[in-house]
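Apart from one protein chain that is not included, each protein chain of the complex appears where it belongs.
This part shows chain A:
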Amino acid sequence: MDVMYFAWVRERVGLPKEKVETSAATVAELIEELKSREDRYAAAFADLSALRVALDQELSDFDAPLEGVREVAFFPPMTGG
């Protein structure tokens, strides 16, 4: 699946988008997988209360299932307007 990062999450991870092969069942499991890869992911996902997730461009939750999901995006709370 495509995993996307925005704002300071993108800066900490060091890239805007990547393909990830995963068997994670939920967003939370995917985050644990990413965190165990490298320090930059651990830094980006250190505080989940400061993060939001979208699945296929709809806001979702960390306990949401990933089955059938093509695009996961992580970003801080939005500041539009």
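Following the convention adopted for this analysis, a residue touches a chain if its C-beta (ideal position, glycine included) is under 8 Å from a C-beta of that chain, and two chains touch if they have at least 3 such contacts; residues count from 1.
Methods note: contacts and distances are computed from a predicted model.
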{"item": "Identity of the absent chain, which is to be given by its UniProt protein name, from \"Molybdopterin synthase catalytic subunit\", \"Carbohydrate ABC transporter ATP-binding protein, CUT1 family\", \"NADH-quinone oxidoreductase subunit J\" or \"Formate dehydrogenase subunit delta\"", "value": "\"Molybdopterin synthase catalytic subunit\""}
{"item": "Contacts of chain A with the absent chain, listed as residue ranges", "value": "4, 6-8, 10, 54, 57-59, 73, 75-81"}
